[in-house]
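Just one protein chain is left out here, and the rest sit where they should.
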Amino acid sequence: MILEGKKAVWKDYQKEIAEDKYYYVRSCVRQNFFPGSETAFLKIMREELNKDVYEHPCHTSCTGIGYHSDIVPVETTMTVVARQFALMTEAGYENLMPSCITSFGLYTEILDTWHHFPEVEEKVRRQLKKATGREFKKPKNLAHSSDVIFKFRKEIGAKAKYKLINKETGEPLKVVDHIGCHYAKMFPSKGVGGAEYPYVLTGMIEEWGGQIIDYPERRHCCGFGFRQYLVQANRGFSVACSKEKFESMKPFKPDMIITNCPGCPMFLDRWQYVINEMEGKRYGQNGEGIPVFTYEEVAGLVLGYDPWELGLQMHQTDCEPVLNKIGTDYSPEDKYNLDISPSYSKKHNLINV
Amino acid sequence: MGKHVVVIGGGVAGLEVAGQLSKVGIEVSLIEKDSNTGGHLNKWYKLFPDRRKSSEVMEYLNGITVNKGINLMTDTSIEMFNRKRDHFSIVTSGGKELIADAVIVATGFDLFKSARKEEYGYGIYDNVITSADLEEMFRKGEISLTNNTIPEKIGIIHCVGSRDEKVGNFYCSKLCCVTAVKQAIEIREFLPESKVFCFYMDMRMGGALYEELYREAQEQWGVSFIRGKVSEASETIDNQLLIKVEDTLAGRPLKMKLDLLVLMAGMEMSEGGKKIAGIGGLRTGENRFFAATDNHFGSNKSDIEGVFYAGTCTAPMNITETISHARAAAIEVIDYLKCSN
Amino acid sequence: MGKLYDLLLEDIRFEEGLNACMNCGVCTAICPAAEFYIYDPRKIVDDVQTKDDEKITELLMSETIWYCGECMSCKTRCPRGNAPGLIIMALRSLSQDLGYFTESEKGRQQLALKRTVGHWMITYGYCLYLEGVGTSMHPEQGPVWDWIQDNWKEVFKKMGANYQGDGPGILRRIPEEAMDEIREIFKVTGGMKRFENIEEFSKKKAKELNMKLDDGIENEYFQHIYKTNNGSHTR
Partner (left out) sequence: MDKFGFTISTGRQIDYESNDRRIAEYIFEREPSFRLCIECGGCSATCTTGNFTDFSLRELNILIKRGENEQVREKLNKCMLCGKCTLVCPRGVNTRNIVVLAKKAFQKSDEYAI
């Protein structure tokens, strides 16, 4: 592997990411499976980085999962997305920052379609007006929330309490990055680092002390495939995809997996449990699984947030091996203790600052 | 006649056209940006279809430069280029002004920069090389991997940078298929224990003796041909390359581990040619090569009277075609100079 | 000849997704679905570009158009700028419009998706709304999911959620006015029509198969389409 070659590719894919004043839209999957990640994200943005992040109470799902399950027609999806734009316009924001990769991909795709087919945009404007009376401006800047954390990775690194380094050996943790398919595969120029060697998570890991490892199935889909997971009869395909990835990364002995898509960490986490149940196979070291994290969780850990406030107890595959390696100060016995009241949730989640 | 012609580019086409013009007593200034003439040919080991040594062709071409009436200027490029009524004023990088009655553009091609096909990992994965790198190995007489071991399984990917709108090249470079076949045979000659696989979309064996060479590769050298465009390569923990392709004629995806991957880089309009097009106001086509006035009987003519094209600056060509095209350019120039008398 | 092709052309994704295919197979080579299912996106694109009504009808009734996971890896690589994934989406839409989807085991699953994801979307404004969706439908979620389901409200409170609350935040209750807008959009743009279509053709199919299909998910037909895999899709 020649790092210089990758650096040359990364240089070709610099994307513009807004500096401040973000309009945040949430992710259906993240909310249900990794709610702590979105909470931590807002805390980092607002408290650590002093950014203006606005969330509109009336925004909804973009319909992405329904759209990619093909039960929602493209025009419906475009109009729901147009409504999101309208809410943003009305709130006086122009930098759209979705939490979800499917949404990010969908917004990117729709803006591209409208660019090439202005008549489609006009039709959507008419339909939105008819259905809701709303009008909209298109976002000036569209960046996924992982792009924004990437942008401020150095600022986060400067405040870090922990590094992604094995405190016993002094060696950097070996990290596998997994990028959501819709981040850059459809429009490589819209992703930091492009589609083939995405830099968005690699940049964070490098900055926070870890070492990214490349492995043959790095670009492979986690296997969600929308209908391929959502319907039980199809899940054999879904799990097979993740298994392909685990088999491929195993020889590299990764300490952890970091992801930027809401769904992927859930699948990479749960499928390890299923494969172990079905075949008695584990892919981590010492007979353990490979801990899987969202990038918000990793940022939170680096900043010294409590693992149980980050929601790491909502993972099926234990995250403790990583906590122990980097030396997180945490209380193992409180993992499932729900009586301890959250230290920051009220302040940072419910109110738009 | 006392005429002076400037030839831009000292590769195969430039040398040949200069030689032909000097033969009939026309004074030629041959301008070459590198310190040697011969262009890409310098890097090649043997040539298709008969696998003669490229040095033999080089010998013929270098012989031309000593012709009477050829003023060879190496390490020189063109900075300005204007038509002034009945002649051209050309300013070189050395600041010298040349006055010419006609100009021949023979700026040739550049090999496609294979790193642009990111998914094949050229410049990133250790043992991914281009057809040009392989020729270099042939010239050194040694095919080896970065860890100095000998490869056993070698894959050749056709159409790298050709027939691919992802890199903006819709056209076929037309010589890569036969180059792949030639190189596959040569690998087998060098490494009799090796296995060679060519991954192609179509085998475009449209030149004299090409198909015969293809047959020889199958029959005598046991080269395998698999129809499918390789989707990606990645590096395994033992430094092998895992490739993914559809074996389209079996209708099944196929994965294979290789020790060495060779990319058949296509041909593109040269950077030098683009520069000349810019300063000379010469028209280029959608494929970015120079656009001739007529595809059938004006392939040497530009839109500017007195400016002609020779060789691969207009389209991918093999050496035979390049030499023919250069000779045709000489005839056009001689004709033009006669008429302008 | 070409009538169905013309219908496909009305889908903007089809126009974006199909130039001329040269059968290089780069899509199939990288396709996760082709790796596991007996599936070849190259072949589908090639069949579609013949414009042959008979071939397209066969596709619309087939299992094969339902294997794609819409990861769009194919779009990254196609040297002709095609996106087989988008072509598949257009085929799936047309299959549902014409009611052909119930002719295949995988196609029939659209009702399951409509009654889960679709239902959540127009009821709550989220594509996923998993309170109460226990491990019976999702055994792969593991013991942690049991714990989360058993302690749903407390877990979400601890995670800083605004569960069913007013204002912004995680799993907030989206105001009824906002939901009215979403439902109106579905009405105006054909989303409701798609839902009705899926229901209507599924009911017809259930009758044909002599299976019970009531509302919701606790009925014979739903459970059948959600769980049945006849094993012919993979090797």
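A, B and C are the chain letters, set down in written order, and residue numbers restart from 1 in every chain.
Operating definition for what follows: a contact is a pair of C-beta atoms (placed from the backbone, for glycine too) under 8 Å apart; a residue touches a chain by one contact, two chains touch by 3 or more.
The structure displayed is predicted, hence computed values, not measured ones.
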Self-check item: Chains in view touching the one left out
Solution: A, B, C
Quiz item: Out of B:Ala208, B:Leu249 or B:Ile331, which touches the unshown chain?
Solution: B:Leu249
Quiz item: Looking at C:Tyr5, C:Phe36 or C:Phe195, which residue reaches the missing chain?
Solution: C:Phe36
Quiz item: What subunit C residues would touch the chain not displayed?
Solution: 35-38, 139-140, 227, 229, 234-235
Quiz item: Where does subunit A touch the missing chain, residue by residue?
Solution: 232-237, 239-240, 243-244, 274-275, 277-279
Quiz item: Footprint of the hidden chain on subunit B, which residues?
Solution: 203, 215, 218-219, 222, 224-225, 227, 247, 249-257
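Methods note: only the chains that are shown with their structure count from here on.
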Practice problem: Pick one for the touching-chains graph, please: line, ring, star, complete, other. | Solution: complete
Quiz item: Which chain lies the greatest distance away from subunit C when centres are computed from Cα atoms alone?
Solution: B
Quiz item: Quick one: most central chain, C-alpha centroids?
Solution: A
Practice problem: Measure off the straight-line distance from the CA centroid of subunit A to the CA centroid of subunit B, and report it in whole Å. | Solution: 45
Quiz item: Counting in whole Å, what is the centre-to-centre distance of subunit B and subunit C, each centre being its mean C-alpha position?
Solution: 49
Practice problem: Take the average of all CA coordinates in subunit A, do the same for subunit C, and state the distance between these two points in whole angstrom. | Solution: 22
Quiz item: Can you list the residues of subunit C that touch 2 or more other chains?
Solution: 35, 76
Quiz item: Considering subunit B alone, which of its residues make contact with at least two other chains?
Solution: 119, 232
Practice problem: Could you please specify the touching residues of subunit A with respect to subunit C in the complex? | Solution: 26, 28-29, 31-32, 35-36, 38-39, 55-61, 63-66, 68-76, 78-80, 83, 105, 113, 116-117, 120, 127-128, 130-132, 134, 181-182, 185-186, 188, 195-196, 219-221, 223-228, 230-237, 239-241, 244, 270-271, 273-274, 308-309, 311, 313-316, 336, 338, 340-342, 344-346, 348-352
Practice problem: Please name which positions on subunit C make contact with subunit B in the complex. | Solution: 22-31, 34-35, 40, 42-43, 76-81
Quiz prompt | Residue ranges of subunit B in contact with subunit A within the complex | solution = 115, 118-119, 121-126, 232, 234-237, 242
